[in-house]
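Take this structure, written in structure tokens, and hold onto it; I'll ask about it next.
Only one protein chain is missing from this complex, and each of the others stays in its spot.
Per-chain residue numbering starts at 1, and chain names A and B are given in the order in which the chains are listed.
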Amino acid sequence: MKTESNLEKVLSAGHLAVTSECGPPRGASAQTVVDKAKYLEGVVDAVNITDNQTAMVRMSSFAGSVLVKQQGMDPLLQMVTRDRNRLAMQADILGAYALGIDTMLCLSGDHTKFGDHAMAANVHDIDSIQLIQMVKGMRDEGTFQGGAEIKGVIPKMFIGAAANPFADPFELRVMRLAKKIAAGADFIQTQCIFNVEKFERWMEGVRKMGLHEKCYIMAGITPMKSVGAAKYMKNRVPGMDVPQELVDRMASVAKEDQPEEGIKICLETIERLKGVEGVAGFHIMAIDWEEKVEEIVKRAGLYPRPQV
Amino acid sequence: MITAERKPLEEILAYIKPFKRILLLGCNECVTVCAAGGRKEVGVLASGIQMSMLKNGTSIEIREHTLERQCDPEYVEELLPMIDSADAVLSMACGCGVQQLATRFKDKPVFPAVNTKFMGGSDRHGVWTERCQGCGDCLLGLTGGICPIAKCAKQLMNGPCGGSARGVCEIGEDVDCAWHLIWERLKALDLTEQYLEIMPAKDWRPGGGSGPRKIIREDLAE
Partner (left out) sequence: MKDFEPVIVAFCCHYCAYTAADMAGSKRLFYPSNVKIIRVPCSGKVDSLHIIKAFEKGADGVYVAGCLEGDCHFKNGNDKAAKKVAHMSKYLEEIGIEPERLEMVRMSAGMGERFAQVASEITDKIRKLGPSPIKAAAA
């Protein structure tokens, strides 16, 4: 074991892990975070706390993670390289670890263009792969990115990264994963999987390079609430691949039955992916639908969560 | 080259409003090539200013002149015979030229008439795109001759983000994904293995991260 992370414990014990996410509010209410997180209590092994998701200002991922931790749950601190330079990020890593946060996800972040501060500078002092390297260096070498030694307690983070098997160029996507793993990623959470066939092809490439043995790959799952949501993700969200037949299937049922149809699709996807060699767990991103995660986890046969 | 675009006339007029005699200066280098501040643009701007002033019931005396290079002190010396008869200088050169003038003529107000944009090249007639951010430590040798710092919206140094689709960047249909281009180049050159090498966190000091940069060539500097 590299860390004390609950997620690492679950994964290394060979269980299919489950994570979900909680987006902090666009306000200073601690209660909102607590309320959202409560839906996930006992249902998942770690709760991703997003970092200025879609480049919109929100309560910091750090503060959100601390609030979730205070509820006795395991936060997964997301960190994007868009908003801060390496000094600020390392400072937060030290602070987060000091407050009991031991799991994080290294991302480059959505471009500011998509958010409500399009005029802000995109920092990108380092990229997501260099962030992984930096966190690993802090943990394994006990040094800061600049080379100096970390004094006293060393932050031992279980290091996650994202992968999008559906972005182009497809042939590069396995190599990009290999690079993230070489940089030090311990686990991966993928982009939402709707095009299962394409994901399987990607996993084939992953296995060919033996990457599934070097890193835990958690499949990203998103239940669709409505045909409108399906269309939006298909057409509007960069890097998403929603096949037309899923949109059609959502459209084929009455509006009031669409949420259930969306859940069914997501359960079928989980079932199929359980059979894919190398899939180590599921990351359920129920956007503005956190209350459904428990039902999904239970119906998918992923409940109760193992106590490790 | 360094690219530039003329500022809105309104902004230029506001700068020169308090003055009676203006020296309007073009530059024969980059801003001429990108049609922003050469001899011709100086003429067009002078006419525009004159007409705007006339329309507003005021007048101004404009002397037009275009230097070979505004960023070199030798050429700026050429202005000595005319500088005294101007109350202010309006420069159509890039920011380097404007500052050269301000440094040389300490008691003369100097205003920019263009916005300096970026270091770029011409894609086709009338279209210029950014190519270089002057990071001071060129990595083009590792990226197939395509710069991820200048051309990737997130300055990613280790490959495309998840927003790359069909060769296009997520920020806009008219923006190529730099890493898609790099990957295609590496494939064409049979250098795809090169992609697997992790580019470490960049030292931004040569790129201006530690204050204004300077080059001193010992053999040339006096």
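Just so we're on the same page, a contact is a pair of C-beta atoms (placed from the backbone, for glycine too) under 8 Å apart; a residue touches a chain by one contact, two chains touch by 3 or more.
Predicted model only: the values in this text are computed from it and were never measured.
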Omitted chain's touching partners, listed by label: B
Residue touching the undisplayed chain, where the options are B:20, B:40, B:166 or B:205: B:40
Chain not shown, touching residues in chain B: 8-10, 40, 43-44, 47-48, 50-52, 54-57
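By definition in this document, only the chains that are shown with their structure count from here on.
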Mean-CA-position distance for chain B and chain A (Å): 40
Touching residues on chain A, where the partner in the complex is chain B: 81-82, 86, 108-111, 113-114, 122, 124-130, 133-134, 145, 162-164, 166-169, 172, 175-176, 178-179, 182-183, 191, 238-239
Touch list for chain B against partner chain A, complex: 153-167, 170-172, 177, 179-180, 183-184, 192, 195-196, 198-202, 204
